[in-house]
Every structure is written in C-alpha cells, then in structure tokens.
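In what follows, a structure is listed as structure tokens, so that the remarks can point back to it.
With one protein chain held back, the other chains of the complex are shown just where they sit.
Chain nomenclature is as follows: A and B, assigned in order of appearance, with residue numbering initiated at 1 for each chain independently.
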Amino acid sequence: MPFEALVAGCLAYVALMFGVAFAADRAAGRGKVRWLDHPVVYTLSLSVYCSAWTFYGAVGYASRSGLEFATIYLGPTIVFAGAWWGLRRLVRVARMHHVTSIADLISARFGKSNRLAGLVTLIVVVAATPYVALQLQSVSLSFEVFATDGLSDIRVAGMQGTALWVAAGLALFTIIFGTRNLAADERHHGVVTAIALEAVVKILAFLALGIFVVWGLADGPADMVDRIHRTATDPENRGWLLQPDRWTALILVSGAAVIALPRMFQVLVVEAADEDRLATAGWAFPAYLFAMSLFVLPIAVMGRDVLPADANPDLYVLTLPAQSGQNWLAFLVFLGGFSAATSMVVVCTIAVSTMISNHWLTPLWLTLRRRPQSGDPEDLRGFVLNARRLAILAMMAVSWTYYQASGGTAALASMGLVAFTGMAQVMPAMLGGLLWRGANRQGAYAGVGTGSLLWMLMIFLPSLGIDGLLPVPPEVDPLAFAILLSLAVNTLAFIALSIFGMPDPVERLQGLSFVSAVDPIRHSRVARGVDQAEPLLVMARRVWGAEDALRFFQTEAALQGKSGYLPDLTPGFLTRLERRLAGSIGSATAHAMIDSVAGGVKLTVSDLMQVADEAQRAKEETQRLENATAELARTARQLHEANDKLTALSVQKDAFLGQISHELRTPMTSVRAFSEILKNPTLTPEERSRFAGIIHDEAGRLTRLLDDLLDLSVLESGQARLSVMPVTLHDLIDRALTAASATRPERHFRVERDPLAEYVGIITDADRLLQVLINVISNARKYCDAEHPVLIIRVIRVLQGGAQIDIADNGSGIEPARQALIFEKFARLNDPARAGGAGLGLAICKEIMANLGGEITYLPGQGGAAFRVVLPRRPPVPSDAGWRHRA
Amino acid sequence: MPDILIIEDEPNIAHAVQFILSRDGWQVALHGDGLGGIEAIRGAKPRLVILDVMLPHRSGTEILAELRGDHDPSIAATPVLLLTARGQAHVPLADEVLAKPFANDDLRAVVRRMLV
Partner (left out) sequence: MPDRPLFLERASFRRRRLGDAARVMPVLALLLVLVPVWWMPERISSAGGAIWLFGLWAALIVAIWMLHRTLRRADATTLRASRAITDPRPDDHAV
C-alpha cells in the first residue's frame, strides 16, 4: 500500500472520529442522550482497556511467554463476574458523591483530604506517562512497517515526526472534546461515543485477522491446534511454561488495574449514568475481552512459523497480512491498532488532567489567592478549564519526550505492566475504604505510601534500567515477587495504621456513607439567616457560570417551597450543593470552599454521634414516612413564608393609607399655601411667576400620583388593554436608555450591551414593556452608588420562544431583607433616597409583566442590583377566549 | 439668632412657610433633613421650631423626643410646632400640631400665639 494512501486513509479516519464526537456532543447538548446512554455504548467504551499494548503487544507477549498473556484479560473477567454486587456498589457510591477520579474517590472517603488526593495523583502521573509514551511508540512502529520498502529519504524524515504529529492531534482532540465545559458531572458524550466506535473497529480488525490466519494461512482449527502443540512442546521454548506465582500475581494485578487505571475509572465509574448498565457490561465486557484474546495464540504461532526469526513479534499482526499481500487487511489492522492507541491516550489524558487540575493546580491557586470575593466572578471556572488544558498539553509533551528519550526499544508488554502494578497500589485503600468503616486516613497514607515506594524501587526504576536497589531471592520470579511483596506490605500497613489511628469526625461521617452506601450528610453548623445563601450563590457562579448557578439555587428554593433564588441553608441543601461542586472541582476543594463561605464550624464528636444516629434512623424509616415528612416541611415552610408575607403586607396596608394621605397632602400643602400667597397684591411680578410655577409643578405631581394609582388598579384587576404588535428588543432598549437618561442626567453611565443578541423579535405591548424597561433603568441611574457606574444589559433568547432581559448595575445592590418587598406598593417607605415618585414604579412593572404573560424578578448575587425581565413569545390569550375554547 | 427654625424636607413647603412668616417680621432659618436636625436646633437656639413629621433618615417624632430629653433645659423646653400630613390633631410632646394642608392665616396665628 502506498505511503500517501496510508496517510490519507488515516486522516480520513481521524476526521470521522472528530465528526462523531462533535455530533454526539451536539445531540447530548440537545438532551438526546438515550442512545448515547445505552449499555452497549458503555460496554464498548470500557474496551479502552485494550490499548495498543493489547492490540500489538498481546501477540508479542504470547510469542514470548505463551498462554501467560491471558492473565491480563482473565483478571478483569473475574472482577466483572462480581459486577452485580461489587462494581454496581462502587458506581453507586461514586455517583452519590459526584466523584471525578480515583484520587477524588479516595480523598472523599478519607475525610476529603486534598493531600491524599495529591499523593494518588502523583502515582497516577508517574505510572501513566510511560504508558502513554508506549501508545505513541506503537503508532510510530506501525507506520514504519508500511514504510520499509522503497522509500525516499524525505518520507523517512517525515516519519520520524509521526509520534509528534499523533501527540499533537490527540492533544487537540482531547482539549476540544474533553474540556468543553465544567459540568457538574464529569461526563463527555462525544469522547465516549468516539471510543465506542473505535472499539468496534478494533474488534473487527482483530477478528478479521484471526480468521484469515486460521482459515487462510493454516488449514483450519485442527491444523492450528497442531501448530500450537508443536510450539508449546518445543524444548527451545522454556518461556511458554506457565509459572504459577507469575500467573497468580498477574491475574491479581490486572484485576486491580481494570478498576484503578485512570482511564478505566473514567469510563467505568465517572462516565456511567447509573449502575444498572453493569448488568449488561458484566457479561458483555468479558465477552469482548474473550474475542480479543481468542486469536492471539494462533497469530503468535503463525508469526513464528512463517516470518523470519528476526521479525519483531510485537508487529506480527501487521507483518503477517502485509507479507501475504493482503494490503486491505493490513490497513484494517493498522486502523485497529491506531484506534486502540488513540482511544487510550485520549481517555487517559482526560482522567489525568482532571486529577492534576482538581488536586494540584486548583487548590494551589486557591491558597495563593486568598481573596474571598474576587472582583471577576468568572475567574474560577475559566481557571479550572485552562488548568485542564494545560495539564493535557503537559501530559502529551512529557509522554512524547519520554518516548524520544527512551528510544522506544523496550518490549511493549513490560511497559504496560509497569503502569498496571503502579495503579494496583491504590487498590487496598480503595477496597478497604468501601468495605471497612474502620479504615482511616493514616492507614491510607501508609498503605499507598509504602506500596508505591516498593513499586518505585522494584518495578518502575528497574524498567528504566536502574537495577538492584533491593535484593530479590534468586529462586523466585522477580516480577511476581515485587507484585506480591508490595501489595502485601501495602495492605498490612493500611490495616495496621487504621487499627491504631483515630479518624477525625468528617472522615467517620464519610466512612459511614461509603460503607453503608447511604446518602452523605454534610453537617457543619452554619450561622442561620437568609443573607448567608447569597455568598454561596456568588461562589457557585464562579464555578458554574451565572445561568447554571441560578437554576440550581432556584430549584433548591422551590424544593423548600420558597420562591426566588435563595434557599434556606438546610443540611440537605448544603450537602447537595457541595456534592454538585465536588463534581466540578473535586470533593476536597468543594468542602473547603463551602466552609470558607458559609462559615462552617468544626465538627465535634457529639455532633457526629447525632448525625450517625440520624443517618441510621433515616435508613430504617420507610420511604413513605420520608416523603410525608418532606411534604410536611415543605408545606410548613410555605405557610411560614406566606405568614411572613401577610404580616409584612398588613403592616404595609396600614402604612399604605397613611402613605396615600401623605403623598396627596404634601403637594396640596404647597398648592394651597402659594395660592393664598398669590392673593396678596404686593408681590413682585417675578415672585408671582415663580409661585405660579411651583403651583403648576405640584399640581402635575398630584396628577402623576393619581395616574399611577389608577394604572395600578387597572393592571391589578386584569382589565388592562394591551395593544400587541411585533417588536425588536434592540429598538425598545435603545428607546428606554434614551428616555431614562433624563433621570439624574449628570451621572455618566457606561452601558455594556451585546447588540447582536438583542435582535430578538417578540409580540408584545411595546409601550408597556418600554415602561418597565425605563423604570428599571431609571432606578439603576437613581440608586447605583458605584463611583464609575456601569449598566449591563444582556438579552438571551429562550428555547421555547420569547426572551429574557437581564439589567444589572455595579452598585451595592439591594440588601436581602428588602429584596422580598421591593415589588410591593410604596416599598420605598422611609427610603432615604426618595427621588420624586411615590414608590409605585416596581409594583406597576410587576403588574405589567404579569399582564404580558412574563415576569420581573430580582437576581441576587450578581455584584449589584440586577433585574430579570422574562417575556413569552406572545402574551397569553385573554381569559374570555379561553372560555370559548372550553365551551 | 433666628426666631424660628423650620425642619422640612419638601423645599416648596419650606419656602412657603418661610415666605409667609418672614412677611410677619420673624427671622426664619431652614434645615432640610431629619439627619442633623437636633444639632441645627442646638446651634441656632431658635425660639420656635417648626418640625415636619415625615422626614428622610429620622422622623420628626424621633427628633422631638430627643429634643425633650436634651440635657440643656433651655433647649429641651423649646416650643415645637409639628406639621403632619396624616391628619392627627394631637401628638405627645408637641406644643402645637398643624395638619397639612393648612390655611396661611392659621399658621400665622399659631406662630404668633406661641411666640408672643
């Protein structure tokens, strides 16, 4: 096959992957996740376990060590045999805590300690780098197979850069589809769908090759068994004799790796929508592994029989079809290997970069910048995303450098085993944490620490050629010895320190939640009061952006039976908020951030006893009782809110009459006094005209007040006539800004708008809407107390038609206690900054919006006073038309 | 030293009262806010204070209560005419109460009665 065709095919394949990922992301964005969430897609995505090491290396492994290669796939099969009670539980607990990575899981279990997460991340990075380098090497090797015959120097030079180009392309793919947004759950539909497709290519390629080898090169299964028998019994092949200790150690390690490898944890746990899909994956994933392993031995034996003795066994899968002139088959196999390598690199990089950003960069940045209320509210979200992108680039660069420096000579299998054994060191802490309430942080540190130190000395450094650091008894296999010793010391240290150490209260609480798989309860006493919810909203905004944060807070408030955006700080609300935040930035950071804002008080042991009691009881109570209690609490809260409002309203009602009287009498006093003065004949003409002017002004004020009152009563009775017409919001906002500039004209406001977004057409009463906009903008001009006042106007088109207009200033905003009252009549009672009107403006706005079928609300936590005007695409049909429809 | 201090936030009303009373020959001073009202009384030591009830920041009744509790007995005893827009006829601690809107002659009569 010509080299150009190979490159072109490869590029077309890459383009297909980008397209699939893009389409899946778009579908997920539109909420069409049904087929994306299918158990089959999930199972196929698990096949990222079969990296290039499997695809090329398994045959090489088999040709050197015979049946031993199967250990790598038997371990996962045994783990998945226990999927129903083991993995399902793991996924359920991890989803419950919105865990983002294996480091996050361990840190969350052991008291939300970020240092522990940092340590696990370190092991992950050290173990994963050579493994990613291995994938780059395999792609580069497979290119060379096609390029051996008759190539010019230019092509050879071009091929030297293969690994670099592949690394760059994969970094691009990962950044585009892996760091799109900072969702509250770390799922990447585009990536998962693309690797599911790659899984299909992988298995088809391998099966096709296997069939070709057994029925094309050999004379069917019987002949194949003969050939295997001959090779296995060949006295030259001592490597093919199975060693029980290696066999056991490798099954153990690969069983651990299928859970603990960063890429496996990502697809198995983090990307899982729920734990039910494991019922399918429990048998389907072992079946996939079975199919991938079935032809490994035949291909290895055939390679030895047919190919020259100096051929690299790691490349038999490519050289066998190429030698036999099967160019298309060779190309398909090449694509399969390419798929295996790329999918592994992409998922691994996403997982590792999440860990690096959540457990290294973000905590570091938060400690360095101890600014509680930063001026730029978007900074954290942007920082975390950029940290991930940086981590992806760094990871690729380091892996490529490692590949260049190591020269890529080591056999594929040995490099893969280094990563497997490294990640297996995390398993005792993880398993212990899930099954044993007594496991604690000191134990986890000791176990992970000693285990990974031994791994470093006995496996990792020897793989780099630094040997003989620890003596190994000559009669045992060094790898099996290292695996069993490190895991045994690891487990013993973990158990010993757990027994003698004492966990802190947060840790005991998390332990209870993980081991009993009950919902975690956040228990830190916080100062009561509504004004505490607002700083939390500001913080959530920094992580999720304004819209998502507002939506979450509104839902939570509605759950408590409250309107608006500020829920009470119940333990339930704080728990859910912390877990959602943990889904974006890791549990340790989320915990620390909420504590710093809500002023959490340190948990004491007596608190803990109380919580443990509560948790135990809650577990035993029937679902119905829980529902009833929640319902009762919701009703009580609603009643409470209604009562508060009624009390406030009745006080206001009394004030209303007094206020009306005051508002009418004040201008009348001036009118009466000056008209009597005017009767005096001795006045100068200037005095006369000045006094007449005052009378005129005050009469006008009286008229305006009466107009407003009348307007309000018409609107409230729902008899207002709307003259609806199509309008463009852009024009209306222009007119409102011009009209409102008459209010305090001496103040210069900088207005931030996005004119393009404002071209939203809706059908409404333009004059009424204009009245609302003018009122809100005038209020901002009146009350915004910033030195350099800024007015921000944002128009967003709503999905179901209609629009919302956010108008915000940069002043000090409205204090929470008054936010609930500003839309009431004469709310401006005793307001120091009374400026002209009678305090009916926002009450009228609220009624107008109700008449237009929309609403106007105050948005807390936006850094200043902010109002949101929500408009439907058209106003509702008057009620008499509705009657006719029903009749 | 003025005869009369007017504490009233509506400038038009304040000017009307000032105009009417100064034509009767009284020395009249103005203060336009509840804030610092008591300090204005202490500084000006007027013979009569005309006080509006609905003032921004501090209401007239609050100022009145503080005035009556002043440690200087001569200031604490200053006569006060209260202007109210709520139609009350009597307010504790105030010497006289005048409901808004009032007839100019009533105002002049009350002031004359209080000062002479």
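Here is the rule we go by: a residue touches a chain if its C-beta (ideal position, glycine included) is under 8 Å from a C-beta of that chain, and two chains touch if they have at least 3 such contacts.
In this text, all values refer to a predicted model and were calculated from it rather than measured experimentally.
A.B. asks: What are the shown chains in contact with the chain that isn't displayed?
C.D. replies: Visible chains that the missing one touches: A.
A.B. asks: Using the touch definition from the top, which of A:W240, A:F494 or A:F674 touches the missing chain?
C.D. replies: Reading the full complex, the residue touching the unseen chain is A:W240.
A.B. asks: Using the touch definition up top, pick the residue from A:W283, A:W365, A:W436 or A:F656 that touches the left-out chain.
C.D. replies: A:W283
A.B. asks: Using the document's contact rule, name the residues of chain A that touch the chain not shown here.
C.D. replies: On the side of chain A, residues 66-67, 70, 74, 77-86, 225-226, 228-229, 232-233, 240-244, 247-248, 251, 274-276, 279-280, 282-283, 286-287, 290, 293-294, 297, 623-624 touch the unshown chain.
Quick note on the criterion: only the chains that are shown with their structure count from here on.
A.B. asks: Taking each chain's centre as the mean position of its Cα atoms, how many Å separate chain A from chain B?
C.D. replies: 66
A.B. asks: Hey, which residues of chain B end up touching chain A in the complex?
C.D. replies: 10, 12-13, 15-17, 19-20, 54, 56-57, 59, 85-87, 100-104
A.B. asks: Quick one: which bits of chain A touch chain B in the complex? Just the residue numbers, please.
C.D. replies: Per the stated touch rule, the residues are 658, 661-662, 665-666, 668-674, 676-677, 694, 697-698, 830-832, 834.
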